[in-house]
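As you look at this complex, bear in mind that one protein chain is not there, while each of the others sits in place.
Let's look at subunit A:
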Amino acid sequence: METLTRSELLFDVDSIREEFPILKRKVKGKPLVYLDNAATTQKPLAVIEGLTRYYSEYNANIHRGIHSLAEEATAAFEASRDAVKEFIGAAHREEIIFTRGATEAINLVAYTWARKFVGAGDEILVSGMEHHSNIVPWQIIAEEKGAKVVPIPVLEDGTLDMEAFQRVLTEKTKLVAIVHASNSLGTINPVKFIATQAHAIGAKVLVDGSQSAVHLPIDVQDIDCDFFVFSGHKVYGPTGSGALYGKKALLEAMPVFHGGGEMIKEVSFEKTTYNELPYKFEAGTPNIADTVALKFALDFVKEIGKKKIHQYEQGLLAYATDALEQIKGLRIIGKAPEKTSVISFVVEGVHPQDLGILLDNKGIAVRTGHHCTQPLMDRFGIPGTTRASFALYTTYAEIDALVAGLERSIKTLL
């Protein structure tokens, strides 16, 4: 008899939840309802046990040692590179640079590529829905170079103003740095189209995949972006892991970032030469354990299947959207037709902080505030929102708990 692989089986959220020990805990005496997945996801046993196994069985410094432990650790670290390459559909393994996360990856591009290739009068386009991590590094370099960071406006429904994009995309544009899926609104941006348009005028494209990597199938070759970044901890992996993808020719043309061990070929006081890709950008002992365990997270997602996850999460999103819209005075911010499973909302006469405190008192974890997207909050004329974000282990019952918790909290507050 042929055995079915896990992705061929039906999506079984109960058995998935069994793999996340933290979901069993109680908060304020009530079962935890964790709806802050856009901030960070919880970790499956495969990752937790994988980390323990690494430190218990094959911890060693990588690439240099010739002893067995060093070889095992190096093999595991490099296996993670192959896993990332496959996860995002890159053409070559040396196009994957390990970083602490998306923020460090964006900074790497800003401090190397942009510092070399962006000059006075040039423009870097970002969208009005960027996380501060995809605004501030460009502002730093723009200030240094006399360049300008130009926002692409956001429409009332939370989608990008594509007409305005065509207007602000000019021969001055050197880079379009765009979020794939908005952390505040959930909006999925047409990054492939943006890349085509940007390339037509000779600009490069960086896609911030912090929120998309966990929800959508990613194919960097199909998007044809020049850079793609994501954080491991938002894809069920450890904090402090993440990657930068860059097209090989670009990475080769870029100056080095940090100097130190591992990134060199030969060092002398007269002239130091640098290592080849990807090691040229990986100075010092990297975060070996967390990077090794990142593979276990990606394998976990792959085993269940991105398509199946996406389908399930879209069901949650539709259900929650309908239910939340029934609540009097509640307004959802961001109603793009294509969204990840993130819902931001405001309630008339109620401050998000008050809602956050009362929901937490019921064991429900949501995020309140500006979500590191202050320009976007200004765009909607609000100080912040309450945000519920779902993951593959979120249940319909948890959404019911959120709705009931909200109704009770709003009643208490008004």
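Going forward, a residue touches a chain if its C-beta (ideal position, glycine included) is under 8 Å from a C-beta of that chain, and two chains touch if they have at least 3 such contacts; residues count from 1.
Just so we're on the same page, contacts and distances are computed from a predicted model.
Trainee: I want to check something: the complex is missing a chain, and I'd like its UniProt protein name from "SufE family protein", "3-oxoadipate CoA-transferase beta subunit", "Phosphate uptake regulator PhoU" or "Xanthine dehydrogenase family protein molybdopterin-binding subunit".
Mentor: The record for the missing subunit names the protein "SufE family protein".
Trainee: Who touches the missing chain here, A:73, A:229 or A:358?
Mentor: Spelled out, the listed residue whose C-beta touches the missing chain is A:358.
Trainee: Specify the residue from the set A:41, A:368 or A:394 that touches the hidden chain.
Mentor: Here the residue in touch with the unshown chain is A:368.
Trainee: Of the residues in subunit A, which ones touch the absent chain?
Mentor: Output for subunit A: 28, 351-354, 357-358, 360-361, 368-369, 383-384, 412-413.
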